[in-house]
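My questions will all concern the structure given below.
Here's a slice of the assembly, chains where they normally sit.
Just so it is clear, A, B and C label the chains in written order, and each chain counts residues from 1 on its own.
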Amino acid sequence: MFKGEIEVRLKEGVDDPEGKNTLKTLNLLGFSEVRAVCTSRKFEILLEGRSMKEVRERLEKICQRLLANPVIHEYEIKVSKQ
Amino acid sequence: MKKSDMRVAIVRMEGTNCEQELQDAFTVLGVDSKFVHIKQLKELTGFHCVVIPGGFSAGDYVRAGAIFASLIKTKIFKELKEFIKEGYPVLGICNGFQILVEMGFLPGKGRGRACLAPNDSGVYECRPTLVRNENRGKCVFTNKLKRKEIRMMPCAHAEGKIILEEPKKMLSQLKADDQIVFRWVDPDGKLAGYPWNPNGSLDNLAGLCNMEGNVLGLMPHPERSFFRWQHVDWVRKGLSAPGGYNVGDGRAIFESVIECISKKF
Amino acid sequence: MSEVTKELFIKRSPDLMELELPTATEQDLARISRELAIGLSVEEMKKVQRYFMKMRRLPTDVEMEAIGQAWSEHCCYKSSKIWLKKYVYPIQLDKIVAREDAGVMEFNKEYYLVAALESHNHPSAIAPYGGAATGIGGILRDVLCMGAQPVALIDPLFFGGLDWDFEKLPKGVKHPRYLFRRVYEGIRDYGNRVGIPTVAGQICFDDCYLGNPIVNVGCVGVVKKEELIHSYAAKPGEIYILAGGKTGRDGIHGVTFASADLDAGSEQVAQSCVQIGDPITKEPLIHAFRECVTKGLVEGSKDLGGGGLSCASSELAWERGYGAEIDMDNVPLKVAGLKPWEIWVSESQERMMLLIKNENVEEVLKIFESWDISATPIGKVIKDPVIRVLYKNEKVLELDLSFLLGEPTLKRPYETANVIREDNSSFDLPDLNEVLLSVVGSLPVASREKVIRQYDHEVRGKTVIKPLQGKLGFPTHGDAAVVKPLINSNNGIALTSDVNPSFTKLDPWRGTLSAVDEVCRNLVAVGAEPCCLADCLNLGDPTKLKTMGDLVQVCKALKKVASVLELPFISGNVSLYNEGLHGSIAPTPLILGIGRVEDITFCTTTDFKEREDLIYLVGETKKEMGGSLYYKLLNVREGKVPNSDPERLKESVDAVLEANHRKLISAIHDASEGGIAAAVSEMAIGGDLGCVLNLEKMKNLRCDIKLFSESNTRWVVEVKPEKAKEFEEIFEGKGIKTTRLGRVSGKRIRIADRKEIINLPIDLIRKEWNNGLKKWME
């Protein structure tokens, strides 16, 4: 069994309303030292496979098909054996 | 107090979006209400009831209600606490419920903590739902409802599943102290699963009040069944209703609180 | 930038380029247009060249960009304008109060109704979530800028087949399942957050939309008559105030992008065109703007959509022949370092332009401040019809508005395609029980519940006829949704949208007539009198003869039917260059129908109400099976597309409305995809009541055709036995056929035509119907 950790985040230059609103709130809450907030999403995926290489390729496909949109997202994949 | 002297504060910020229909409900019943932006809210004197409407305060980013709750906490927490202590009613509908729970007003001090987690379905659920009045008389928002009476109040939320930190213990406390106000039921009045329990809430909980009964939080929207023509099946059943022509199931909540204010203050 | 082109660009200051246009050859002109990505043809570039030679100076890059935006298909409708002007715009013109960013009509004595309809196809193809969300954002602003309170949204969507093989998709093309999911999620997350209910829509699947989904969005609102705001400057001296979101690099070249074919390279190019909506800026923007309107502080207004600041400031001024002077230094920016041309044409979301009298500026700024929304004066209206833009004390643009907005039009060549109107098919009668189950479980008919429930269709508490209706716990589809926008009036607005691409693909003429027919059927079914239409004409590449031929056919058909029905087109949009994997999409003239309900307590729904009530069919059934669901399921590729006779439609509409006013209708559903079989099934599902029908009185057709024909202008109606006579007389009096088919009964659908052909429990039908689409959405 393998574990894939995928982080999907917005590319630089793409607006992040969630980050923007969180920043605004933190400042209002008195955390005036906070300068920027970016949000991203992580998926931890347990999956079967024969090799790290094969699993990585499958995870790559999973990102392309479902989890990320190359136009606005970038993603990072880490694979480990369980 | 006369109805014409009552003033209701409807607190809002960017993203609250059920405030107009809420105001309409009070207006129809002859009670004056005022929208107050959380930015401008400095004191509660002059108000006899605070309502936090549904919607997506601050986009519900981070977590439903989290941002609104922390803003209230920094801005007017003490005043609101005092307000509640004096016995004034406070109502949180949907997003408002999430906010009251986030702030710790529900289930209340010394009661353990609760949370409104994402629906089991994982998505937003906008549907007609039924709730049964479980309260034995403590809650000031349901005194116009009969015990075990079933009412239609639609739900519309993505995070409404009530989770208790210590489920067993807290649940029996809540029961013992008459803090359970509404449970989701099916048309036969049974505690059913999805979709009648739209979010997978523990023990079908849909609404809770505090120990004193003057703070109510509920996931369904009584302001969306204030009139009979807001019911999904009014064309089948007609507009005459037990309470009178075009009276919807949610109206009793507003009538109850108005009656409570007029008696108490 | 290539070496050759580089020489044509001259740096005038760190932020500004000038173009060596006078000496440019045709090749150079083409190259410049390409490098700047402004999408102008060589002909158009020559026109620009001549203008600047006359001016005796070189154009700046800001000017070139502004012209590129203004002359894009999206902004100036150059390919479609002549046809719209000839056929569509003149219909019932006197009923229209204004046709600007949104259209305006009378709603009741005190209020106007405001509506707008737009496409967001290309952005949604590459960034479906953001694309669909900003589509809603944009249409809300269109309605808002007329001063109106938006009250309902409607979202018609078209995707490729959900079962398309992943491996057969070229790189960069997104799978319909991904697109479908991300699009409705985008609509959900934006619409729910801004708190305007999404009450109606349409979801259609056809492989012609592979690689190019169609995402249209409509919005209606209401405004007190005296609060109507126009999209033009009334007087020189008015101050431009830019309100809402900040300006950034997102959404640059959106309109030129919308006017180009999508191809594999689009993903890269497109990144900067993608706009991200922020509903939590929009929601308070609505409140703040409305507050300014109700206080009478706004003279004119326009939303910033396609073409950004450039289009909004120019068009506001030019409409009444004035000009504008804008100082770009004051435009609030998201990030530093934007070039002036980027600021000028950025399509960043959530921005509105207001025209305010000098003495009111302070108060307006205060109102926006109290809502935490940025608002900044950036310029003023001037008398001369010129637009002048300053940046860091430098004039970066000065153009005659008559040149910039002079409406370039093209009369493109076209060819009318042949249509087949024959049916020589012959096949054995299939097992109709099985067919009925496949029909109700098929994508065109199956339940949309899983999507509809994710949209908040009840926020604002004014949705009196909901998209899902029926007995509690037994939801079924309605024909149109109705909102009751005003607390003190029982007047309602009914909304629906339709077009069946299976029809328009085979026969654009009849397909278009059918779309309007269906819209009217849906409106009168809830008890609404059709009062106006809006159209979004989604088609392929206009340089193709066939596409232009289709466009012309569509416009002519709209004129024919709308003139008879006396329905004006209050708003609309043309989206061209929709080219999918299989070439041009089917011509998709999406029709939005808006109806007026005098008293919402007269509204009717589709669910069967009571046992022993009679069931009628209104209208005539013919063997018009081209593009029908039944033929598609059986793989029969013949048949003519159903025709629609506008005169008969009008008579029928009046008759159904009369029956409604006399309260003779217990339930009613129009017959469309899947014919009366599908209609009856949905009526049974929602009432949790079955029926017994006999089709013998429908003459001269084989029983499967009777069941599944999609002939237009038909309704299935439930009528109380004691009202049967009065009901029949109304239709008889107008020469419209009604056929008594049977009655409401039991928990099964039983249909006979001499012998029994259908006998199924509703629970089974409901199960298939519930799963048809849902199974693709897990």
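Worth pointing out:
Keep in mind that, in the parts below, contacts are C-beta pairs under 8 Å (C-beta built on N, C-alpha and C of every residue); 3 or more make two chains touch, one makes a residue touch a chain.
Just so it is clear, the model here is predicted, and its values are computed rather than measured.
Per chain type, the number of copies found in the complete complex of this structure file is summed up as A x2, B x1, C x1.
Criterion: only the chains that are shown with their structure count from here on.
Taken together, the touching pairs cover every possible pairing of the chains.
Across the assembly, subunit A contributes residues 17, 21 that each touch 2 or more other chains. Shared interface positions of subunit B, i.e. residues touching 2 or more other chains, are given as 58-59, 61. The part of subunit C that touches subunit A in the complex is made up of residues 126-130, 166, 174-175, 178, 182, 248-250, 267, 270-272, 274, 276-281, 334-335.
For subunit C in complex with subunit B, the touching residues are 188, 192-195, 279-281, 283-284, 370-372, 452-466, 468-473, 475, 484, 487, 600-601, 603-605, 607, 609. Put simply, subunit B touches subunit C in their complex at residues 14-15, 17-18, 20-21, 24, 27-28, 37, 39-40, 55-56, 58-61, 123-128, 130, 152, 154, 156, 186-187, 221, 223-224, 226, 229-230, 232-236, 239.
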